[in-house]
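Note that one protein chain is taken out, while the other chains of the complex remain in position.
== subunit A ==
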Amino acid sequence: MWGILGRRAVDGGFSASSLRRMRSGLVSARSYAAGSKEMTVRDALNSAIDEEMSADPKVFVMGEEVGQYQGAYKITKGLLEKYGPERVYDTPITEAGFTGIGVGAAYAGLKPVVEFMTFNFSMQAIDHIINSAAKSNYMSAGQINVPIVFRGPNGAAAGVGAQHSQCYAAWYASVPGLKVLAPYSAEDARGLLKAAIRDPDPVVFLENELLYGESFPISEEALDSSFCLPIGKAKIEREGKDVTITTFSKMVGFALKAAEKLAEEGISAEVINLRSIRPLDRATINASVRKTSRLVTVEEGFPQHGVCAEICASVVEESFSYLDAPVERIAGADVPMPYAANLERLALPQVEDIVRAAKRACFRSK
């Protein structure tokens, strides 16, 4: 109880200044502040692939509409003109076939970047991602490694229906031998994609269609062509001390907005951007939970056996005695994605849901 009283007093004292800090941070994060560069996620991904292709002639791009169409979501815009048809392949609609060809090329020493128009289509090729890519280094006892990247938009877009909206993070992250990355900002996109292309193992790179057009500030360091982010390290987007919110991809934006709303009510939330789903940065998550004693995990995908379930299990196993409240899970609704706009809103986590869960965790639910 003293802890809560103490926190209220401390929060009362800090909230005003922290709000001021947040507001000024908000301004520089979202508008054209003088001197700071901004980049969309789309441009970040495009520049990352471009730089890696020019640095290493073994890197090539393969997928549907990546060449002449400039990319279904324009991520590979300009690459065909720059590198030619021998390095940017427009494939027929044969996911299993071209994914397997990519894996075979990786076996033989090339570095393919295979694009799935959405990860929903990767289900037609999942045998190759898991059985011939993820497991090969192990089955061959290290003789054959597979330096391939499978990338594409993942999760829900806007009104695209059940078969185009599933989040595959949990499925791929459960497979040993794969690395699964989920960027949020432009810096994440650049750094993680470059790391993925350079990585000697198969990487599943889960982007988000709705983030492609969003602009983020980007530092000079991130624009350097040798910029890379480490795989397996989460980022603390916002520091806090009352409750830990872990999430990835589009939900990071929602969590940050929720954190601002919570800050108005005196709850200081720490937002962790996972960045890497496999390997999961359990160390950062647990250290944060041990600091705040409360956990809210957020994801867009289906709740059962999801990424949140894994995080909750990990925290309960490793930091049980530090928890002051049951762990809270916010995930998509346990239904195939409906089409109607209002139902879709209900099926996906919203900022209010995250705020409500955080308050529940802090024993202040309304």
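Criterion: a residue touches a chain if its C-beta (ideal position, glycine included) is under 8 Å from a C-beta of that chain, and two chains touch if they have at least 3 such contacts; residues count from 1.
Operating definition for what follows: contacts and distances are computed from a predicted model.
Engineer: The hidden chain: which UniProt name fits, "Pyruvate dehydrogenase E1 component subunit alpha", "Unconventional prefoldin RPB5 interactor 1 protein", "hydroxymethylglutaryl-CoA lyase" or "Golgin subfamily A member 7/ERF4 domain-containing protein"?
Structural biologist: Listed in its UniProt record, the absent chain's protein name reads "Pyruvate dehydrogenase E1 component subunit alpha".
Engineer: Among A:Thr40, A:Gln70, A:Asn131 or A:Gln350, which residue is in touch with the absent chain?
Structural biologist: Reading the full complex, the residue touching the unseen chain is A:Asn131.
Engineer: Pick from A:Ser47, A:Thr76 or A:Thr91: which residue touches the chain that isn't shown?
Structural biologist: Only one of A:Ser47, A:Thr76 or A:Thr91 touches the chain omitted from view, namely A:Thr91.
Engineer: Need a quick check: the contact residues on subunit A for the chain that isn't drawn.
Structural biologist: So the residues of subunit A touching the unseen chain are 57-58, 60, 86-87, 91-92, 94, 96-110, 127-128, 131-132, 136-145, 147, 176-177, 179, 199-201, 231-233, 276, 278-284, 286-287, 318.
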